[in-house]
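Yeah, one chain of the complex is gone here, protein chain that is, but the others are all in their spots.
Up next is chain A:
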Amino acid sequence: MVTFLRRRALTSLLPLVVVLLGVFFLARLTGDPASLYLPENATEAQKETFREVNGLDLPVWRQLVDYLQGIVHLDFGTSLSTGESAAAMALRAFPATLQLAITTMVLAVLLAVVIGSWAAYRPNSLADRFASFLSMTAASVPDFWLAIMGVWVFAVMLGVLPTSGVDAGLLSWVLPIATLLLRPVGVLTQVVRGAMVAALSAPYVRLARSKGADSRRVVAHHALRNAAAPALTVAGDLAVGLVNGAVVVESIFGWPGIGKLMIDSITGRDFAILQAAVLLTAVTIFLLNIAIDICYALLDARVRDKAMV
């Protein structure tokens, strides 16, 4: 297992470096921060001073070396706009995103397992078709449209939910979670259903029935654990999407998470913040993938045996 994890960590290092470099160069394509932070009538000399102070006058390769050296010393630079440490800002925004992502994933997995298993128990029944239709629709609705419709109906027309922010307690969670939830539930329900249909017609389920196992035992004990692996793969992908992709939802609902921080840092040409935020999500996704691999091994001894080799 340790060997397996070490190998997994090493193979993940390269993509991490690529992300690091990619963000560094892409951020600099957004334009010159000097023209954004200084008044429009600032002189060229003032701009020059601004660049010098912030190290933006150096050649790009020098900036990169400085950046990479900083990372080694866990120094991720400071914000152009507030002067605050980039790492602190990213870490402060991250819990809000994680809360959203974890709540959404837990709800999505629970709903998908229940609906998917229920649909799979009698394939092509009315219940199954209904569930398939709903999940397909849920998976297809674009989140930005849903978010705006949600705000319009529940906040503007009915006035029961806040339009944005986090000040209304649990009520402020409803629209962001509902918006984020729909696609994962739809996609996961389809995956769980497919995997459960396959598992429920497998010979080991026939053997379980021949032992006198009741439906609950057959579904929850014998079939579900076999169906978990494909569901886990997709759930992992969806979780990755939530960790870095809540950008749209966080922006629309003014949710103070990492997605909103990224958008703000892009529009503010705040390179250090953007780099720190992207690096943080990249590392999270890297850890998430390792966690998923460990889950595979816990679920299925065949994976464990292969990983040992």
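The rule we apply is simple: contacts are C-beta pairs under 8 Å (C-beta built on N, C-alpha and C of every residue); 3 or more make two chains touch, one makes a residue touch a chain; residues count from 1.
Throughout what follows, contacts and distances are computed from a predicted model.
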Hidden subunit of the complex - UniProt protein name among "Succinyl-CoA--3-ketoacid-CoA transferase", "Isoquinoline 1-oxidoreductase alpha subunit", "Multisubunit potassium/proton antiporter, PhaE subunit" or "Dipeptide/oligopeptide/nickel ABC transporter ATP-binding protein": "Dipeptide/oligopeptide/nickel ABC transporter ATP-binding protein"
From A:Asp32, A:Glu52, A:Glu84 or A:Asp305, residue that would touch the chain that is not displayed: A:Asp305
Listed residues A:Ala213, A:Val234, A:Ile263 or A:Ala307, member touching the removed chain: A:Ala213
Touch list for chain A against the chain that is not drawn: 201-204, 206-214, 217, 222, 225-226, 299-302, 305
